[in-house]
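Just one protein chain is left out here, and the rest sit where they should.
Now for subunit A:
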Amino acid sequence: CLRLFSGIWSQLCKCLFKSLFFLTITFIFRNALLEGEANKVGCSLPAARKTGTTICGVVFKDGIVLGADTRATEGMIVADKNCSKIHYISPNIYCCGAGTAADTEMTTQIISSNLELHALSTGRLPRVATANRMLKQMLFRYQGYIGAALVLGGVDCNGPHLYSIYPHGSTDKLPYVTMGSGSLAAMAVFEDRYKPDMEEEDAKRLVRDAIAAGIFNDLGSGSNIDLCVITKGKVDYIRPHDEANKKGVRTGDYKYKRGTTGVLTKAVTPLALEVVEETVQTMDTS
């Protein structure tokens, strides 16, 4: 623990002089200290909920199609069978998130809020490159400790753009991207069938098939397929686009029908109870 503390202290000192990269030492310092404290008592910090996901995006003729599965896992258990992984950034920009659920949620909300303020300040519709810059600068500042792998897509004044953003802060601008634990399965579908300048229906079908490949071949992805089609002036948030894993109807039932057991006699005894006190306590739902 002493070695850990001195290591953090030297890092703290170095960080204070490194204004160029604006490393926010407060969070790294505090979390490391908390983890040390927890380990001293013999507990470990709760594991963060990861999305174990398949997300992907593709550029087509008029815009972008983003796709995601809807399973959120907590270790080996499915924590949420129908969570939403396509997050709103601005009216023309949406972002899919893989990795730690809290990190993707909060990061996209923070950037969405900053981008709205920026758009009000410039008086223009925000650009995808701006959202990309903000996200990569924030993730780099946290040196990969924010586990958010994102697929950012949107249509702005310069046309449709698609970026993939890794947790350490590197970005790639590509015509088709996949992220998450199921990314290899989805990328296999893209590599086979992607063509530049597809029509909207072809693009939607391609994304649906890529996510389906992730859902059926990756244990960390499952449930339904969500799609988001962004074109100039219009956003189609289709949730769910494809209920690939609907819960089946039970064929048998353990309940017995009334009348299965024959009733021989029935005796009814009314109990004489009088109301002593009656009070109503309303819940404060304001």
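Details
The rule is simple: a residue touches a chain if its C-beta (ideal position, glycine included) is under 8 Å from a C-beta of that chain, and two chains touch if they have at least 3 such contacts; residues count from 1.
The criterion applied here is as follows: contacts and distances are computed from a predicted model.
For the chain that is left out, the UniProt protein name among "proteasome endopeptidase complex", "retinal dehydrogenase", "Armadillo-like helical domain-containing protein" or "Glyoxylate reductase/hydroxypyruvate reductase" is "proteasome endopeptidase complex".
In the complete complex, the hidden chain is touched by one of A:G97, A:P126, A:G154 or A:P167, namely A:P167. Only one residue from A:H87, A:K136 or A:H161 touches the chain missing from this view: A:K136.
Although one chain is not drawn, its touching partners on subunit A can still be listed: residues 11, 14, 18, 20-21, 23, 136-137, 139-140, 143-144, 164, 166-172, 174, 184.
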